[in-house]
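Notes to accompany the following structure.
As you look at this complex, bear in mind that one protein chain is not there, while each of the others sits in place.
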Amino acid sequence: MAAPHPVIAYTSEASWAMIEDKFSPYGKETLAKVIQFLEDEILPAVPVAHAQLPDDPVKRWQTVIPIIDELKAKAKKQGLWNLFLSKQHYPEFGVPLTNLEYGVIAEVLAHAGHMGPEIMNCSAPDTGNMEVLARYGSPEQQQKWLIPLLNGEIRSAFAMTEKNVASSDAKNIRTSIRQEGNEIVINGHKWWISGAGDPRTRLHLVMGKSDPHNKNSYNQQSVVIVPADAPGVKIIRPMKVFGYDDAPEGHCEIIYENVRVPLSNLVLGWGRGFEIIQGRLGPGRIHHCMRSIGIAQAALNLMLQRVTDPGRKTFGKYLHEHGSVVADIPKSRADIEGARLLVLSAALQIDKYKAKGALKEIGIAKFVVPTMALTVVDRAMQAFGAEGVSQDTELARRWAGLRTLRIADGPDAVHIQQVGQRELKRAPELVRKAQDLKRRENALLEKNGLKAHL
Amino acid sequence: MAAPHPVIAYTSEASWAMIEDKFSPYGKETLAKVIQFLEDEILPAVPVAHAQLPDDPVKRWQTVIPIIDELKAKAKKQGLWNLFLSKQHYPEFGVPLTNLEYGVIAEVLAHAGHMGPEIMNCSAPDTGNMEVLARYGSPEQQQKWLIPLLNGEIRSAFAMTEKNVASSDAKNIRTSIRQEGNEIVINGHKWWISGAGDPRTRLHLVMGKSDPHNKNSYNQQSVVIVPADAPGVKIIRPMKVFGYDDAPEGHCEIIYENVRVPLSNLVLGWGRGFEIIQGRLGPGRIHHCMRSIGIAQAALNLMLQRVTDPGRKTFGKYLHEHGSVVADIPKSRADIEGARLLVLSAALQIDKYKAKGALKEIGIAKFVVPTMALTVVDRAMQAFGAEGVSQDTELARRWAGLRTLRIADGPDAVHIQQVGQRELKRAPELVRKAQDLKRRENALLEKNGLKAHL
Amino acid sequence: MAAPHPVIAYTSEASWAMIEDKFSPYGKETLAKVIQFLEDEILPAVPVAHAQLPDDPVKRWQTVIPIIDELKAKAKKQGLWNLFLSKQHYPEFGVPLTNLEYGVIAEVLAHAGHMGPEIMNCSAPDTGNMEVLARYGSPEQQQKWLIPLLNGEIRSAFAMTEKNVASSDAKNIRTSIRQEGNEIVINGHKWWISGAGDPRTRLHLVMGKSDPHNKNSYNQQSVVIVPADAPGVKIIRPMKVFGYDDAPEGHCEIIYENVRVPLSNLVLGWGRGFEIIQGRLGPGRIHHCMRSIGIAQAALNLMLQRVTDPGRKTFGKYLHEHGSVVADIPKSRADIEGARLLVLSAALQIDKYKAKGALKEIGIAKFVVPTMALTVVDRAMQAFGAEGVSQDTELARRWAGLRTLRIADGPDAVHIQQVGQRELKRAPELVRKAQDLKRRENALLEKNGLKAHL
Partner (left out) sequence: MAAPHPVIAYTSEASWAMIEDKFSPYGKETLAKVIQFLEDEILPAVPVAHAQLPDDPVKRWQTVIPIIDELKAKAKKQGLWNLFLSKQHYPEFGVPLTNLEYGVIAEVLAHAGHMGPEIMNCSAPDTGNMEVLARYGSPEQQQKWLIPLLNGEIRSAFAMTEKNVASSDAKNIRTSIRQEGNEIVINGHKWWISGAGDPRTRLHLVMGKSDPHNKNSYNQQSVVIVPADAPGVKIIRPMKVFGYDDAPEGHCEIIYENVRVPLSNLVLGWGRGFEIIQGRLGPGRIHHCMRSIGIAQAALNLMLQRVTDPGRKTFGKYLHEHGSVVADIPKSRADIEGARLLVLSAALQIDKYKAKGALKEIGIAKFVVPTMALTVVDRAMQAFGAEGVSQDTELARRWAGLRTLRIADGPDAVHIQQVGQRELKRAPELVRKAQDLKRRENALLEKNGLKAHL
């Protein structure tokens, strides 16, 4: 009998049993290699990376953390690279992994926080940007921007969210993108532009309005490639999340003031911005969800160690012997297991029907998982006491990151609303079947000499 | 391309995609036949069965509902019979279905409430009793009691819970079972004995203490077969659940007063009662959970019809246009999907490792699912208004039934506690890995000229 | 120092300290007398009353329970009578108790379930009907119907809710009320008409549409007094709540078929039905809430006894030593305390500004309290195990009653929505203050040589 797959230590035997038969041999092998690399190389490097990022409020934005670069080279050499890009959807550039397979990899990598994905060139927002350029980029755009991104030589940003605008409705966007001769002129005020702070970032994909009076409000937007160093690109400040600046990537406030780029920097075509962001959102949301589950699982693992720590007894008992604490553990375990299977089933739907055919499942994952993970991490923080909210564990930082997921790519309420609308579409068929059943019930009642319903 | 399996209309495409490859051709075909029979025969018969049960407080306990008997004969003829009994575990008597396969069948059948399982001879407590007799019964016991049960000619009860005793700890049981010559004498006061009210019930499996002073408290109990009409078996009254008496099966209070049975009625052997109930609980809990999920799904289906009913507008809007209502629908959908996958993964663990190897997964299902289903049914009741708590929908009755599942086979708190204990067993290995990681972190910090941790 | 008031044993010292100074000497004395009567007379009579109600499905609707009649006479003699009717609002008929004072009395009486209020002639729907007749009834109507109601000689029903109609929006009502000569003709199909099953009920207040085409949809309704024995009043069946029929009062389905009453039976005037039901709802909702709090408190008291019962140990521990159980107790205590103060503050607002000036506070109480009480009672049921859902404690029956309060007088969602709308009215003043503050901030920033906000 073969040894059990090492992923079981990161997920669970019950989860793995549900999906093992959906993994290709390559998928299983890659997953095992990812775990080996995570344990041998990435996890021990986390404190080094922290220490290599300066505290200085200016220098921390100018730093390429040495050990991350080292490990990127190693990972690339081992073929643990761009694993997010599914060959099925991107035959030219991708790796032969399904979304389901990569989903599990994403969960496992999250045990090292954002370092895991970065080292394997699987970090947002680069992932989504590479997908956009791979699917919609011109050969020239692909040569100039996609190849270096795929090589991990440069990084990128995606500039959509705008200040003082309810951006969860993308039609509200105000940034102006207009043609002047052979150039495109961009003017706008964006914020929360992740990755824009990174010294390696070379391009921003900027979404704006190119045709604000188009009657079809879904055809008003375009996306254009803006070099990070183009004149007029002004990074105002890093936005903070619960006090964290997330340097060096950061989430920046940016003013684009009369930025000019060549016409060839337009992506896909005028008025096709909405189409681009739609295509960008499906698998990425699932990856975020799987990472959130990995973070929750890591928090539960920490919690298990804490509550069994003999040095942490209070009132003569282990922490886990206090009733309400022990209840947090099985509940967290159950929450994680259920959520994992839910997201994996959404990933499978994407593999079968592309993101467009899996919108309900993606939407469910999107509103269920961040709240679940926040709850689990919060329970772990509580078990750690003051240490849990401090810089001495990863819990507080990760909680803060998870909290943004209830807002990013649309707040929970939007996804709840949209899944609700999709679910309501089942009603007419249910009504039809119920009416048919009522007729047959009445026939049977009468046949049995009983009074029919009204 | 093959037509989609009809189970998708009862569960979901995403759930089915996760498990389809785990179904045998026989499993798929049987599931399809079950659905056909459910829709053609069982569902239209539900109101007839209700009408055939008299209101009279005496006669309702003496009734064998005619249409149920008719349909049992039809189902048996079609081979839709004893589907709960897995050939894998009961080669002599079972059908070639896995627990996973039967789990889905149990969910589907629950759309007809308790009638679905009963018509296919898959009702508790008969199911568990048949398992006990198939596994532990002597050839004589099997001939006399198991065969008629398997044939659906008789029914049975399992008498464990005792009045004024905290029965969730089975060691507390007080009923006395002692040998006198060639006979066994039983004295005890039980209640909540499901099925004991049914006129077709011919036997009680009675659990009691045969060796109360045995030092090993798990060896004090025995199980004995008591004919329902043995002298001294006194049915005191039906217990009610939220006002429902659940006639004709019922949940009875019973006094066993000097009941005498032949020695050959002892099951398995003296002192082996604990072993018997342990073996009895695993798959049955999963079946309960799957039925609960079916009930939740049916409630959501009803809710979808209600909130889109044009006759139910309030303040000029459809019910589903009121914000908080529409949120209940996607949340319910998500809750059901996650719980279904969780329980199916537990069923799969049973198929792989028997119940003993799946205790954590079974425990999780046991404490998660009833609460989930109660929440979904409660939301549906709320959408139905006063009608939802009345006799005019099945919602209130089903809610009451689900509520008992948070108590039966051990209250939630016991399962939460036990899953917690099992999860805590992961701690030592996590601590070991964490200590190893700390050493490697320190080495790497030093190698990079940084200060090691304490 | 005076002895502490006996109400502390039913509420809490902390609650009483907040309101004691708002009680008149008469209020305190009456409250003490109510408690004495409750303990001496009502509580011991509860099992007698249960036993005096026949099981027979016909006779139970024809019964006036003897011990309730006995105790009504005693209570009346002691002046513990019609305490709900505040002299402040009904100078001619009322007793000198405020809503706050009666609120506490209602809570205390709820420890005996519905018997408490009934014995002191304070039962719904009579209370609301007496308020309507006291405020809006003609002298003739008061003489004929109000006086016997105030005397406790007859009972009454209020017929508003209609079958297949979303009645939470009262404008949807369809029952036709039209004048024909000197008569009023009523045709309609109502259900959930509480009290209509009681053999003592002599009148129904029926709400219907008298002017369905009136442009002002709030002027289309009228209320008319219908004698319970008028030809055409057809009681179809009792509705059940979960499995309870709540005989003898019941909640009936009724068809009014060409029922004719004299023109003098019109209450207040044509088209004033909406006005009547509006006036009817405020204090009654608060009384329901206070009774719900009493029920929750009684459940917590039962739970405390159960979890300290030495006969209920499991796994060697008292129930209260199991961690999650003990957490249910302080949470329930906290939930009850907070809810009680919230409702009392709403009662105080009614005393100060009438119901119309306390709509936000009443709405908050209405959506907070039933859910709170359901939670507390559910926890107590869980502590009681199977006994908790059965006929052997009052818990399940009371839970079912509380569950209807999330629907009756408008479902939770309606009240949440309406309180939300009222709370939103605070926004403009907050915006005005925020803008003013921003100006002053900027001035101060500039004065300190700092950059002003945008």
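Observations
Letters A, B and C mark the chains as written, and numbering starts fresh at 1 in each.
We take it that a contact is a pair of C-beta atoms (placed from the backbone, for glycine too) under 8 Å apart; a residue touches a chain by one contact, two chains touch by 3 or more.
Everything quoted here is computed from the prediction, not taken from an experiment.
Touch with the chain omitted from the figure is made, among A:14, A:365, A:416 or A:445, by A:416. Although one chain is not shown, part of chain A still touches it, namely residues 55-57, 161, 164-169, 172, 191-192, 239-245, 311-315, 319, 322-325, 381-382, 385-386, 388-392, 396-397, 399-400, 403-404, 406-408, 411-414, 416-417. Annotation for chain C: contacts to the undisplayed chain at residues 13-15, 17-19, 21-22, 43-48, 51-52, 66-67, 301, 304-305, 307-308, 320, 326-327, 329-331, 333-334, 337-339, 341-342, 344-346, 348-349, 352, 358, 360-361, 363-364, 367-368, 413, 415-417, 419-421, 423-424, 426-428, 430-431, 434, 437, 440-441, 443-445, 448, 450-451, 453.
As a convention for this text, only the chains that are shown with their structure count from here on.
Of all the chains shown, the one with its CA centroid nearest the global CA centroid is B. For the touching copies chain A and chain B, the fraction of interface residue numbers used by both exceeds half; the interface is of the same-residue type. Taking each chain's centre as the mean of its C-alpha atoms, chain A lies 38 Å from chain B.
Computed centre separation for the pair chain A/chain C is 49 angstrom, with centres defined by C-alpha atoms.
Within chain C, the positions touching two or more other chains are listed as 322-325.
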